[in-house]
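Before I ask anything, here is the structure I am working with.
Here the complex is missing a single protein chain, while all its other protein chains stay put.
Our next item is chain A:
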């Protein structure tokens, strides 16, 4: 990228994809923004009219909004916590020289390739089902009452399912990071008298901090919009106990046919996502520099 020609050439070659990306992003965003100011209900077609910020007022004062807002934060935070702690543990295990290590690594990655609806259904019907599920059988076998996961702890159940899906991703990123750690540093720490725990705290963890940052940023983007797992398991219930913002917007616009209200919710979600993004970048983004 040294000369003027190569810079201009690079810009020209980037141009089509930038235009495409902008169109893909800007057009739906503008349409959503436009709908969010309309009284637009699919049950009364043709009666759209401009109602200002009324949609926003309704959406933001809806008790379901606060419930789903906190559910979203809990869902994102819970999954991040589990996948990063579990991911570090798995990465350290997978880094050990064990027989058939390559096969184990592929196996560990498997959940990431299962589509969300399928894995949620497997969890719902085969594992967490209070009558036929594996967990219920196990509970009966040790003599306690089976837990009805989706009725008693709906949000936690969804956190567990989503964590299971994202754990391999975190483990893989952290594993590659661990593998890039200079072995001589660990040997130097050995000679310096650091035990396994000290080595983990003072050598491995600081080395992993950049990878952890990347995992947090990438996962947050995807976790803010978790939808399929909720749809096929709890449908947001009981009540609003497992409704997140994405799911609330879906109920608003497609179950209640209120396109205007749903669009307002969508814009609110975009703003919240941006706040979270700015917050995250401020908090941990400096780890990615240099």
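In this section, contacts are C-beta pairs under 8 Å (C-beta built on N, C-alpha and C of every residue); 3 or more make two chains touch, one makes a residue touch a chain; residues count from 1.
Convention: contacts and distances are computed from a predicted model.
Chemist: Can you pick, from "RNA polymerase sigma factor, sigma-70 family", "Maltose/maltodextrin import ATP-binding protein MalK", "ABC transporter" or "Formate dehydrogenase", the UniProt name of the chain not shown?
Modeler: In UniProt, the chain excluded from the picture bears the name "Maltose/maltodextrin import ATP-binding protein MalK".
Chemist: Of the residues A:16, A:63, A:100 or A:193, which one touches the chain left out of the display?
Modeler: In the complete complex, the chain left out is touched by residue A:193.
Chemist: Using the touch definition from the top, which of A:89, A:206 or A:239 touches the missing chain?
Modeler: A:206
Chemist: By the contact definition given up top, give the residues of chain A that touch the hidden chain.
Modeler: Against the left-out chain, chain A lists 182, 184-185, 187-194, 198, 202-203, 206-207, 209, 290.
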